[in-house]
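Heads up, one of the protein chains got dropped from this complex, but the rest are sitting where they should.
After this line comes chain A, so read on.
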Amino acid sequence: MKYLKQVLGNDLRQLPMVVALLVLLIGFHIISGGRMLTSSNMQNLISGNAYVLILAIGMLMVIVIGQIDLSVGSVAGFVAMVVAITARNFNLPWFVAVFLGLALGVLIGSWQGFWLSKMGIPGFISTLAGMMIFRGAVIWLSGSISVPAPKELQFFGAGYLPEWGPAWTNMNNSTLLLGLLALGFFVWSQWNGYQREKQAIYGTRPEMWPMLVRAIGGGLVIAYVTWLFGSGRPGTSFPIPGLVLVALIVIYHMVTERTRFGRHVYAVGGNRQAAALSGVNVSRTYFTVMANMSFLAALAGILFLGRATAAGPGDGTNWELDAISAVFIGGAAVSGGVGTIMATMVGGVLIAVLNSGLMLMGVGADRTQVIKGLVLLLAVAVDAFNKQQGRPSIIGKIMESFHKK
């Protein structure tokens, strides 16, 4: 245990979740006769869940401030429909339609944020209203008929990176390049962190081996993932929606962990009055988080539109529930103040793997739903059981070593 802590940091709260994820992946792989950890299955898993994970990013921040947003599914569906209809009816170029869609997301978010921050209406209520309003609006707008999406959006919703360079790599070279870059960055950051820790004025001199274990272990994982996604049938790679997701994860991880705004989000969620007395503008923080949520919902809706190639009146139904589940499986607290982007992503991927694995095993949607419900309850119960206060998750710890110490 001591050695484990030296490698992974002092807080092992998220460890059960990561272990559970690995067990599920390997377990399903064996049970399904080797169909889980294949290139095509993983590519599908990522592009088929990217939009929910994007929602979960925004939802994490909403839950950290002690609120909830029930409208994200309806907002995503509504924005997707508006993009599809404006592109078709006004013959707008795809990027103009997308821009309009994102702007619409911000506008809707400002509406939700207004009710919370200026009128003091709990997010649960205002977004419940939003859920009905925008679901109704989608159906109304579309006349219950699907509307085809601009072709270019398919690239973002379900596209792959280009093929180039030598064939002897036996992989998609774009994926290989990205993998090598990630590997290089990871190893460099571990080395860098170790050096900084050595030079730090305070604290004990670090040992070298935990850093080496981290660098080699993490490096192997990155190499494996690169191979898994890059070695699929020709023309496939790490999916584009996955890349969008990764970019968002990096950005929002930085925002929540390393900006004043991020600190304010946690401060408001942890103790609103103390935050106010520390100079945090509570109502502005509320507003921004809610507005951001709808912006991400709009983005998720547009990515889904690209994948589905058409906007349907039922798109986005129940997405909010998946996003909220991901956040809570990732260890966020219902009372606010606790939770990280990284742990939320583990939670979201766990649900995705469960979905995919059960499907491979031929389990029907009905039973899948039952199992997912039980898993959510179990995860939160385990979390409540070994609750510690105020620690970042293990994933957060690993990511912290990218820049800390």
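The rule is simple: a contact is a pair of C-beta atoms (placed from the backbone, for glycine too) under 8 Å apart; a residue touches a chain by one contact, two chains touch by 3 or more; residues count from 1.
Methods note: contacts and distances are computed from a predicted model.
This figure omits one chain of the complex; the name its UniProt record holds, of "Acyl-CoA dehydrogenase", "Phosphoribosylformylglycinamidine synthase subunit PurS", "ABC transporter ATP-binding protein" or "histidine kinase", is "ABC transporter ATP-binding protein".
Per the touch definition above, the residue from A:38, A:271, A:309 or A:368 contacting the chain not shown is A:271. Within the full complex, the residue among A:150, A:179, A:239 or A:337 touching the omitted chain is A:337. The chain that is not drawn here is touched, among residues A:20, A:131, A:161 or A:280, by A:280. Take chain A: the residues that touch the chain left off the picture are 10, 196, 200-203, 254, 257-260, 262-263, 266-267, 270-271, 273-281, 337-338, 389-391, 400, 403-405.
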